[in-house]
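Before I ask anything, here is the structure I am working with.
With one protein chain held back, the other chains of the complex are shown just where they sit.
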Amino acid sequence: MRRATALLGLLAALTLAASASAQETDTPPRVALPPAEGEFRPGLGVETSHELGDPLGHPLSGEELDRAVAEVATDIRCPKCQALSIADSGAASAQAMRAEARSLLSQGYTREQVVGYFEQRYGEFVLLEPRARGLNLIVWAAPAAIVLLGGLLVALRLRQRQRSADESLDTYLRQVEQETAT
Amino acid sequence: MNRKVLLVGLGISLPLLVLLGVAFRHDPQIVDSPLVGKPAPNFRLADLDGNIVDLAELRGRPVIVNFWATYCVPCWAEHPLLVEGSRRWQGEIHFLGVIFQDDPDLIAQFTAEYGRWGPSLIDEGGRVAIAYGVYGPPETFFIDRDGVIVDKAIGAVSPDQLLGVANRMLAQPAAATG
Partner (left out) sequence: MTSALGQGFVLLGLIAAGFGTAFGYIAGVRRSAAGLRLTRRLALLFAVAMVGASAVMWYALLSHDFSVSYVAQVGSTATPLHITIFSLWSSLEGSILFWGLILGLYIAAAAVFQRRGHEDYLAYTLATLLGIGAFFTFLIASVADPFAPTPPPVPVDGPGPNPLLQNHLLMAVHPPMLYLGYVGMSVAFAMAVAALLRGQLGATWLRPMRRWLLVPTSFLTAGIMLGGWWSYEVLGWGGYWAWDPVENASFLPWLTGIAALHSGIVQQRRGTLKAWTVILIMITFLLTILGTFLTRSGVVNSVHSFTQSPIGPVFLGFLGLCAAAVVVLLALRIDTLVSEPSNERLVSREGAFLLNNLLFVSLTFTVLVGTLYPIVAESLRGVKVSVGEPYFNRMAVPLFAALLLLMGVGPALPWGGSDPKLVRRALLRPLPAAAVGLVVALLLGARSAPVLLVSAFAGFALWVTADQGLRPVRSRPRREGGKGPLAALLVAPDRLGAYVVHLGVLITFVAVAVSSTFQREAESTLRAGDTLRLGGYEMTFRGAERVQEPHLIRHQAEVEVMTNGRSRGVLYPSLNIYPNQREPIGTPAVRTSAGHDLYLTLMNVGGDGSIGLRAITTPLVLWIWIGVVVMVLGTALCLIPTAAERRATTPRAVPDLAASPAGGGR
(Lines give C-alpha, C1' and ligand atoms only; values in the text may rest on other atoms or scores of the structure.)
Protein backbone atom coordinates (compact mmCIF):
# COMPACT_ATOMS: atom_id res chain seq x y z
CA MET A 1 0.00 0.00 0.00
CA ARG A 2 2.74 2.39 1.01
CA ARG A 3 4.67 1.43 -2.09
CA ALA A 4 1.66 2.16 -4.21
CA THR A 5 1.24 5.67 -2.86
CA ALA A 6 4.93 6.36 -3.24
CA LEU A 7 4.80 5.28 -6.84
CA LEU A 8 1.75 7.42 -7.45
CA GLY A 9 3.55 10.39 -5.95
CA LEU A 10 6.56 9.75 -8.14
CA LEU A 11 4.42 9.56 -11.26
CA ALA A 12 2.62 12.75 -10.31
CA ALA A 13 5.92 14.53 -9.80
CA LEU A 14 7.24 13.28 -13.12
CA THR A 15 4.20 14.34 -15.13
CA LEU A 16 4.26 17.66 -13.31
CA ALA A 17 7.89 18.11 -14.19
CA ALA A 18 7.26 17.09 -17.77
CA SER A 19 4.35 19.45 -18.30
CA ALA A 20 5.97 22.38 -16.52
CA SER A 21 9.28 22.18 -18.27
CA ALA A 22 7.60 21.71 -21.62
CA GLN A 23 6.86 25.42 -21.75
CA GLU A 24 10.37 26.24 -20.65
CA THR A 25 11.94 24.20 -23.43
CA ASP A 26 10.43 26.39 -26.08
CA THR A 27 13.20 28.86 -25.51
CA PRO A 28 16.79 27.84 -25.92
CA PRO A 29 18.55 27.11 -22.66
CA ARG A 30 19.56 30.62 -21.87
CA VAL A 31 21.99 30.47 -19.07
CA ALA A 32 23.64 33.51 -17.57
CA LEU A 33 27.02 32.96 -19.12
CA PRO A 34 30.13 34.05 -17.36
CA PRO A 35 30.94 37.44 -18.85
CA ALA A 36 34.37 38.21 -20.17
CA GLU A 37 36.75 39.70 -17.66
CA GLY A 38 36.05 43.26 -16.56
CA GLU A 39 32.50 43.14 -17.80
CA PHE A 40 30.96 43.12 -14.35
CA ARG A 41 28.76 46.06 -13.72
CA PRO A 42 30.63 48.44 -11.47
CA GLY A 43 30.17 47.71 -7.83
CA LEU A 44 28.28 44.46 -8.36
CA GLY A 45 29.50 41.02 -7.49
CA VAL A 46 30.78 39.13 -4.52
CA GLU A 47 33.54 40.01 -2.16
CA THR A 48 36.09 37.23 -2.07
CA SER A 49 39.30 39.04 -1.26
CA HIS A 50 39.20 38.57 2.49
CA GLU A 51 38.65 34.83 2.11
CA LEU A 52 41.46 34.50 -0.38
CA GLY A 53 44.01 36.80 1.22
CA ASP A 54 46.64 38.51 -0.87
CA PRO A 55 47.70 37.03 -4.20
CA LEU A 56 50.87 35.06 -3.61
CA GLY A 57 51.88 34.63 -7.23
CA HIS A 58 52.21 36.89 -10.20
CA PRO A 59 49.38 37.70 -12.60
CA LEU A 60 49.23 35.23 -15.48
CA SER A 61 48.14 35.87 -19.03
CA GLY A 62 48.12 34.29 -22.47
CA GLU A 63 49.19 30.68 -22.83
CA GLU A 64 50.59 30.53 -19.34
CA LEU A 65 47.16 31.46 -18.00
CA ASP A 66 45.44 28.87 -20.21
CA ARG A 67 47.78 26.19 -18.92
CA ALA A 68 47.26 27.19 -15.30
CA VAL A 69 43.47 27.22 -15.73
CA ALA A 70 43.58 23.77 -17.32
CA GLU A 71 45.76 22.45 -14.49
CA VAL A 72 43.47 23.75 -11.78
CA ALA A 73 40.37 22.65 -13.66
CA THR A 74 41.43 19.00 -13.97
CA ASP A 75 41.74 18.76 -10.19
CA ILE A 76 38.35 20.24 -9.35
CA ARG A 77 35.22 18.16 -9.50
CA CYS A 78 32.27 19.66 -11.26
CA PRO A 79 29.67 20.03 -8.48
CA LYS A 80 26.73 19.26 -10.72
CA CYS A 81 28.21 16.31 -12.54
CA GLN A 82 29.32 12.98 -11.27
CA ALA A 83 32.93 12.00 -11.79
CA LEU A 84 33.89 14.73 -14.22
CA SER A 85 36.24 17.59 -13.52
CA ILE A 86 35.31 21.16 -14.36
CA ALA A 87 37.84 20.90 -17.17
CA ASP A 88 35.88 18.12 -18.82
CA SER A 89 32.33 19.10 -18.02
CA GLY A 90 30.28 21.39 -20.19
CA ALA A 91 27.73 22.08 -17.42
CA ALA A 92 27.03 25.74 -16.73
CA SER A 93 28.41 25.47 -13.18
CA ALA A 94 31.66 24.07 -14.53
CA GLN A 95 31.93 26.89 -17.03
CA ALA A 96 31.34 29.43 -14.29
CA MET A 97 33.98 27.82 -12.09
CA ARG A 98 36.51 27.78 -14.90
CA ALA A 99 35.83 31.45 -15.49
CA GLU A 100 36.32 32.12 -11.79
CA ALA A 101 39.61 30.21 -11.78
CA ARG A 102 40.75 32.17 -14.81
CA SER A 103 39.84 35.47 -13.20
CA LEU A 104 41.64 34.61 -9.96
CA LEU A 105 44.75 33.32 -11.71
CA SER A 106 44.92 36.44 -13.88
CA GLN A 107 44.84 38.50 -10.68
CA GLY A 108 47.96 36.78 -9.45
CA TYR A 109 46.54 34.14 -7.12
CA THR A 110 48.53 30.91 -7.17
CA ARG A 111 47.09 27.58 -8.32
CA GLU A 112 47.16 26.34 -4.74
CA GLN A 113 45.22 29.42 -3.61
CA VAL A 114 42.58 28.92 -6.28
CA VAL A 115 42.18 25.22 -5.47
CA GLY A 116 42.05 26.17 -1.79
CA TYR A 117 39.33 28.71 -2.51
CA PHE A 118 37.11 26.12 -4.15
CA GLU A 119 37.79 23.67 -1.35
CA GLN A 120 36.90 26.30 1.23
CA ARG A 121 33.59 27.02 -0.53
CA TYR A 122 32.44 23.57 -1.56
CA GLY A 123 34.26 21.35 0.89
CA GLU A 124 36.84 18.63 0.33
CA PHE A 125 34.40 16.93 -2.02
CA VAL A 126 35.44 19.13 -4.96
CA LEU A 127 39.04 17.90 -4.87
CA LEU A 128 39.34 15.00 -7.29
CA GLU A 129 42.56 13.97 -5.64
CA PRO A 130 42.29 13.66 -1.86
CA ARG A 131 44.91 15.60 0.07
CA ALA A 132 47.54 13.28 1.56
CA ARG A 133 46.91 13.82 5.23
CA GLY A 134 45.14 12.07 8.10
CA LEU A 135 42.87 9.22 7.12
CA ASN A 136 43.33 10.08 3.44
CA LEU A 137 46.82 8.60 3.69
CA ILE A 138 45.14 5.19 3.39
CA VAL A 139 44.28 5.85 -0.19
CA TRP A 140 47.85 6.87 -0.98
CA ALA A 141 49.70 4.25 1.04
CA ALA A 142 47.52 1.19 0.46
CA PRO A 143 48.49 0.58 -3.18
CA ALA A 144 52.20 0.82 -2.36
CA ALA A 145 51.67 -1.51 0.60
CA ILE A 146 49.95 -4.15 -1.51
CA VAL A 147 52.67 -4.05 -4.16
CA LEU A 148 55.34 -4.52 -1.49
CA LEU A 149 53.42 -7.25 0.33
CA GLY A 150 52.66 -9.06 -2.90
CA GLY A 151 56.27 -8.76 -3.99
CA LEU A 152 57.35 -10.26 -0.70
CA LEU A 153 54.96 -13.18 -1.12
CA VAL A 154 56.20 -13.81 -4.66
CA ALA A 155 59.82 -13.69 -3.46
CA LEU A 156 59.09 -16.14 -0.63
CA ARG A 157 57.32 -18.47 -3.00
CA LEU A 158 60.21 -18.42 -5.46
CA ARG A 159 62.72 -19.19 -2.71
CA GLN A 160 60.65 -21.99 -1.29
CA ARG A 161 59.99 -23.47 -4.72
CA GLN A 162 63.65 -23.33 -5.66
CA ARG A 163 64.71 -25.02 -2.46
CA SER A 164 62.21 -27.86 -2.79
CA ALA A 165 63.17 -28.28 -6.44
CA ASP A 166 66.85 -28.46 -5.49
CA GLU A 167 66.04 -31.04 -2.84
CA SER A 168 64.13 -33.22 -5.23
CA LEU A 169 66.96 -32.88 -7.72
CA ASP A 170 69.46 -33.87 -5.02
CA THR A 171 67.50 -36.97 -4.08
CA TYR A 172 67.18 -37.84 -7.72
CA LEU A 173 70.93 -37.45 -8.28
CA ARG A 174 71.67 -39.54 -5.21
CA GLN A 175 69.35 -42.21 -6.54
CA VAL A 176 71.09 -42.16 -9.87
CA GLU A 177 74.48 -42.37 -8.16
CA GLN A 178 73.35 -45.31 -6.09
CA GLU A 179 71.96 -47.10 -9.07
CA THR A 180 75.03 -46.51 -11.20
CA ALA A 181 77.31 -47.54 -8.31
CA THR A 182 75.75 -50.95 -8.04
CA MET B 1 40.65 -26.40 7.47
CA ASN B 2 43.18 -23.91 6.27
CA ARG B 3 43.30 -21.30 9.03
CA LYS B 4 45.42 -18.87 7.03
CA VAL B 5 42.89 -18.70 4.21
CA LEU B 6 40.02 -18.37 6.68
CA LEU B 7 41.64 -15.51 8.58
CA VAL B 8 42.79 -13.60 5.52
CA GLY B 9 39.42 -14.07 3.81
CA LEU B 10 37.46 -12.92 6.82
CA GLY B 11 39.95 -10.13 7.46
CA ILE B 12 39.31 -8.69 4.04
CA SER B 13 35.63 -9.37 3.51
CA LEU B 14 34.19 -8.58 6.95
CA PRO B 15 35.38 -4.96 7.22
CA LEU B 16 34.34 -4.43 3.61
CA LEU B 17 30.82 -5.67 4.27
CA VAL B 18 30.49 -3.65 7.47
CA LEU B 19 31.68 -0.60 5.58
CA LEU B 20 29.16 -1.07 2.78
CA GLY B 21 26.42 -1.62 5.35
CA VAL B 22 27.32 1.62 7.11
CA ALA B 23 27.32 3.42 3.77
CA PHE B 24 23.55 3.05 3.55
CA ARG B 25 23.14 5.63 6.26
CA HIS B 26 24.58 8.33 4.06
CA ASP B 27 23.00 10.01 1.10
CA PRO B 28 25.68 10.31 -1.57
CA GLN B 29 23.96 13.33 -3.04
CA ILE B 30 24.23 15.56 0.03
CA VAL B 31 27.48 17.30 0.82
CA ASP B 32 27.75 19.26 4.05
CA SER B 33 28.82 22.82 3.52
CA PRO B 34 32.05 23.91 5.14
CA LEU B 35 30.61 27.42 5.34
CA VAL B 36 28.25 26.85 8.26
CA GLY B 37 29.63 28.78 11.24
CA LYS B 38 31.64 31.09 9.00
CA PRO B 39 30.89 34.67 7.98
CA ALA B 40 28.70 34.86 4.92
CA PRO B 41 30.51 36.19 1.85
CA ASN B 42 29.33 39.70 1.11
CA PHE B 43 27.67 40.44 -2.17
CA ARG B 44 26.20 43.40 -4.00
CA LEU B 45 23.70 42.37 -6.65
CA ALA B 46 20.95 43.97 -8.68
CA ASP B 47 17.45 42.53 -8.64
CA LEU B 48 15.13 42.24 -11.63
CA ASP B 49 14.16 45.91 -11.41
CA GLY B 50 17.73 47.12 -11.13
CA ASN B 51 17.66 47.82 -7.39
CA ILE B 52 20.96 47.08 -5.73
CA VAL B 53 21.01 44.85 -2.67
CA ASP B 54 24.11 44.84 -0.49
CA LEU B 55 24.27 42.03 2.03
CA ALA B 56 26.57 43.98 4.35
CA GLU B 57 23.95 46.71 4.72
CA LEU B 58 21.43 44.19 6.02
CA ARG B 59 23.55 43.36 9.07
CA GLY B 60 21.59 43.47 12.31
CA ARG B 61 18.67 41.46 10.99
CA PRO B 62 18.76 37.78 10.07
CA VAL B 63 18.89 37.05 6.35
CA ILE B 64 17.71 34.00 4.46
CA VAL B 65 19.46 33.61 1.11
CA ASN B 66 17.93 31.10 -1.25
CA PHE B 67 19.51 30.02 -4.53
CA TRP B 68 16.79 28.91 -6.91
CA ALA B 69 15.62 28.54 -10.48
CA THR B 70 12.35 28.01 -12.27
CA TYR B 71 13.45 24.69 -13.75
CA CYS B 72 14.02 23.06 -10.41
CA VAL B 73 11.14 21.02 -9.07
CA PRO B 74 12.03 21.23 -5.34
CA CYS B 75 12.17 25.02 -5.78
CA TRP B 76 8.47 25.03 -6.68
CA ALA B 77 7.78 22.82 -3.71
CA GLU B 78 9.35 25.23 -1.24
CA HIS B 79 8.07 28.37 -2.93
CA PRO B 80 4.77 28.66 -1.01
CA LEU B 81 6.62 28.08 2.26
CA LEU B 82 9.03 30.91 1.53
CA VAL B 83 6.16 33.22 0.54
CA GLU B 84 4.47 32.33 3.81
CA GLY B 85 7.67 32.88 5.78
CA SER B 86 8.41 36.24 4.20
CA ARG B 87 4.95 37.43 5.24
CA ARG B 88 5.19 36.08 8.71
CA TRP B 89 8.55 37.64 9.49
CA GLN B 90 8.10 40.77 7.46
CA GLY B 91 10.38 43.45 8.85
CA GLU B 92 12.18 40.88 10.99
CA ILE B 93 14.01 38.66 8.52
CA HIS B 94 15.26 39.55 5.06
CA PHE B 95 14.50 37.01 2.37
CA LEU B 96 16.81 37.17 -0.63
CA GLY B 97 16.57 35.00 -3.74
CA VAL B 98 19.63 34.53 -5.90
CA ILE B 99 18.90 33.27 -9.41
CA PHE B 100 20.89 30.12 -10.13
CA GLN B 101 21.63 29.78 -13.85
CA ASP B 102 18.21 30.79 -15.06
CA ASP B 103 16.66 33.31 -17.36
CA PRO B 104 15.57 36.47 -15.45
CA ASP B 105 12.46 36.69 -17.66
CA LEU B 106 11.34 33.23 -16.60
CA ILE B 107 11.93 34.18 -12.97
CA ALA B 108 9.81 37.30 -13.42
CA GLN B 109 7.02 35.27 -15.01
CA PHE B 110 7.19 32.72 -12.24
CA THR B 111 7.06 35.22 -9.38
CA ALA B 112 4.26 37.14 -11.10
CA GLU B 113 2.23 33.98 -11.22
CA TYR B 114 3.06 32.28 -7.92
CA GLY B 115 3.96 35.23 -5.71
CA ARG B 116 7.29 36.56 -4.55
CA TRP B 117 9.00 36.34 -1.23
CA GLY B 118 11.88 38.71 -1.77
CA PRO B 119 14.02 40.30 -4.44
CA SER B 120 15.35 37.97 -7.13
CA LEU B 121 18.98 38.87 -7.56
CA ILE B 122 20.89 38.42 -10.78
CA ASP B 123 24.16 36.58 -10.17
CA GLU B 124 26.11 37.32 -13.31
CA GLY B 125 28.71 34.67 -14.02
CA GLY B 126 27.49 32.64 -11.07
CA ARG B 127 30.22 34.07 -8.84
CA VAL B 128 28.02 34.41 -5.79
CA ALA B 129 26.92 30.80 -6.19
CA ILE B 130 30.59 29.78 -6.25
CA ALA B 131 31.40 31.89 -3.19
CA TYR B 132 28.58 30.09 -1.37
CA GLY B 133 29.62 26.71 -2.77
CA VAL B 134 26.22 25.97 -4.27
CA TYR B 135 26.00 22.49 -5.80
CA GLY B 136 22.58 22.95 -7.33
CA PRO B 137 19.30 24.66 -6.61
CA PRO B 138 17.65 25.00 -4.26
CA GLU B 139 20.04 25.74 -1.44
CA THR B 140 19.12 27.96 1.46
CA PHE B 141 21.56 29.78 3.72
CA PHE B 142 20.51 31.14 7.10
CA ILE B 143 22.59 34.17 8.08
CA ASP B 144 22.26 35.58 11.60
CA ARG B 145 22.30 39.20 12.73
CA ASP B 146 26.09 39.21 12.83
CA GLY B 147 26.44 37.99 9.28
CA VAL B 148 27.41 34.42 10.20
CA ILE B 149 25.96 31.45 8.31
CA VAL B 150 24.24 29.44 11.04
CA ASP B 151 22.60 26.76 8.93
CA LYS B 152 22.08 25.58 5.40
CA ALA B 153 19.35 23.58 3.70
CA ILE B 154 20.02 21.46 0.62
CA GLY B 155 16.96 20.77 -1.47
CA ALA B 156 13.54 22.10 -0.56
CA VAL B 157 13.65 23.64 2.90
CA SER B 158 11.29 21.98 5.35
CA PRO B 159 8.78 23.95 7.42
CA ASP B 160 10.38 22.61 10.60
CA GLN B 161 13.83 23.77 9.62
CA LEU B 162 12.61 27.17 8.48
CA LEU B 163 10.64 27.73 11.67
CA GLY B 164 13.33 26.38 13.97
CA VAL B 165 16.27 28.25 12.49
CA ALA B 166 14.30 31.48 12.01
CA ASN B 167 13.20 31.47 15.66
CA ARG B 168 16.74 30.72 16.78
CA MET B 169 18.12 33.59 14.74
CA LEU B 170 15.42 35.95 15.99
CA ALA B 171 16.02 34.97 19.61
CA GLN B 172 19.67 35.91 19.32
CA PRO B 173 20.25 39.42 20.65
CA ALA B 174 21.36 41.99 18.14
CA ALA B 175 25.00 42.34 19.07
CA ALA B 176 26.29 44.39 16.23
CA THR B 177 24.95 47.68 15.01
CA GLY B 178 21.64 47.64 13.18
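Going in written order, the chains are labelled A and B, and every chain counts its residues from 1.
Keep in mind that, in the parts below, a residue touches a chain if its C-beta (ideal position, glycine included) is under 8 Å from a C-beta of that chain, and two chains touch if they have at least 3 such contacts.
This is a predicted model, so every value here is computed, not measured.
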Of A:Asp88, A:Glu112 or A:Asp170, the residue in touch with the unshown chain: A:Asp88
Residues in chain A touching the chain absent from view: 3-5, 7-8, 11, 14-15, 17-18, 21-22, 25-31, 33, 74-75, 77, 80-85, 88-92, 95, 123-130, 134-136, 138-139, 142-143, 146-147, 150-151, 154, 157-158, 161-162, 164-166, 168
Chain B, residues in touch with the chain not shown (by the definition above): 1-3, 5-6, 9-10, 13, 16-17, 19-24, 26-29, 31-32, 71-72
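Here, only the chains that are shown with their structure count from here on.
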Separation of chain A from chain B, taking each centre as the mean of its C-alpha atoms, in whole Å: 25
Residues of chain A that touch chain B when the two form their complex: 13, 16-17, 20-21, 24, 27, 30-35, 40-41, 43-48, 51, 79-80, 92-93, 96-97, 99-100, 118-125
Touching residues on chain B, where the partner in the complex is chain A: 31-35, 41-46, 52, 70-71, 73, 76, 99, 101-103, 106, 122-136
